[in-house]
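In this view, the complex is presented without one of its protein chains, the others remaining in place.
Coming up: chain A.
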Amino acid sequence: MNPIVAVDGLRIEAGGRVLVDGVSLRVHPGRVTALLGASGSGKTTTGLALLGEYPEGARVSGSVRVPGGPLGHVPQHPASVLNPARRAGALLGDLARRSGQGRSEVRAALRAAQLPEPEAVLRRFPHQLSGGQQQRVVLAQALLLGARVIVADEPTTGLDPLTKARVVERLAAVVRQGVGLLLLSHDLDVVRALADEVVVLRAGRVVESGPAGQVLGQAGGDRPPGLPVPPPAAVRPPSGTAPAGVLTTGTAPTGTAPAGLLTADVLTVEQLTARHRDGPTVLHAAGLGVGAGECLALVGRSGSGKTTLGRCLAGLHSTYRGRVLLDGEPLPRSLRSRTRPQLAAVQYVFQDARASFDEHRPVAAQVARAARRLRGLGRAEADAAASRVLAELGLPAATAGRRPAALSGGELQRAALARAMVVRPKVLVCDEITSGLDGPTRGRVLDALARRLREADLAVLLITHDLAAADTIAGRTAVLEGGRLVGPGGAD
């Protein structure tokens, strides 16, 4: 079979850095080629090169041969390519008109992308669609165009295992229609499930490539395929040398909190029933407690109310009944009515670290500002405290002194953790902080969190759908299902 995409010796250099060095790959119709690698390994740069897009001022050599006509593109965050001011069908309509197709072809494309009720989706605005629906609309755009090749960039990042399985099925269905798929991913299980050919990238270079069975058999060790949740350190470089900082089980403070401590919980939640404004109740009488030096994992599917519970604790969600106690004292519902020590005591680390930083100011300055605002430190002291915490989390001054755009997702997540730690909180709420990260990076973040947990006597509520992450660091696990605590970790 002849490949429809052939990349040979691609080298891309921008700003004095070599982003991609000598990458060669093939994509065949109706088959999947996976580009596997950690974040920053050059996956996205290679994928965009197929679309004819290069970083500004890039020097490119090598050859990229793609079929005529547009290539499909499904980015990591499908919402970003949907126009917020237009209904979801706007671009689809334009594409259909240009190629002389009509509404029926648009509906057919949406159905082919596994959206069984196209009409309902077409008339809604992107923010009214779920993440999965957004992704399917973007897939439908590529199908409507008749793209023979689709580049899918981290299509499963940040998703829970069940949703992830659906995305895999969706992509497999598209490939069965004869489309060639270039899958950019760091998720070994997704690659294993989909890929026919695998190219492993590290620091812009191909370290391994060949048929999936052969490459993954080497890289994945003895883990059986089809395991729903990979352990945090699952993606090892195929050379076999584990990078520094990969979480080892010895660092987890599993079971360090004696039972007697539970009576003196730092944070107690009693009968918490929360609802959205004008909306349904999302939490039903949830109760739990977290002691100092303890990590409680709160696991559950997307939409089970995990984040809402965290937001209630942090003062970001105030329409609830019940009580949130800090050291036995009730915490005011809203951020605005909390005192400065109360604000400092409960810190929240968001899933989307990038969105939680001001893009115009250096990261270190923003971390230092938290110390000044919430601990009342002077400028010099705050700067020193910030750089100390950042360094502990593996961010040297040279990196932290840059603006958020110059930091990778993992680096920013550690900076967000540093920003929370620098105010010396009693309670840390971590909302899916590892879900957008690749294996080694995830290990480093969890490692840092575990260390701080023991050193600072922190009470951590780790909101996650990543059971492996929960297992390695949390002493107890509480399970939320449909807004109700069903697991063993609840206080009652």
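The rule we apply is simple: a residue touches a chain if its C-beta (ideal position, glycine included) is under 8 Å from a C-beta of that chain, and two chains touch if they have at least 3 such contacts; residues count from 1.
We take it that contacts and distances are computed from a predicted model.
J.: One chain of this complex is not shown here; going by its UniProt record, which of these names is it: "Sarcosine oxidase delta subunit", "Cytochrome bc1 complex cytochrome c subunit", "ABC transporter permease" or "tRNA-specific 2-thiouridylase MnmA"?
T.: In UniProt, the chain excluded from the picture bears the name "ABC transporter permease".
J.: If I consider the whole complex, including the chain that's not displayed, which of A:D94, A:E117, A:E169 or A:D457 touches that chain?
T.: A:D94
J.: Which of these, A:V66, A:V121 or A:L145, touches the one chain of the complex that we don't see?
T.: A:L145
J.: Out of A:V7, A:V27 or A:L82, point to the residue that touches the absent chain in the complete complex.
T.: Only one listed residue reaches the unshown chain, and that is A:L82.
J.: On chain A, where is the contact patch with the chain that was removed from view?
T.: On the chain A side, contact with the omitted chain comes from 51, 53, 70, 73, 75, 80-86, 90-91, 94-95, 98, 125, 127-128, 138, 141, 145, 278.
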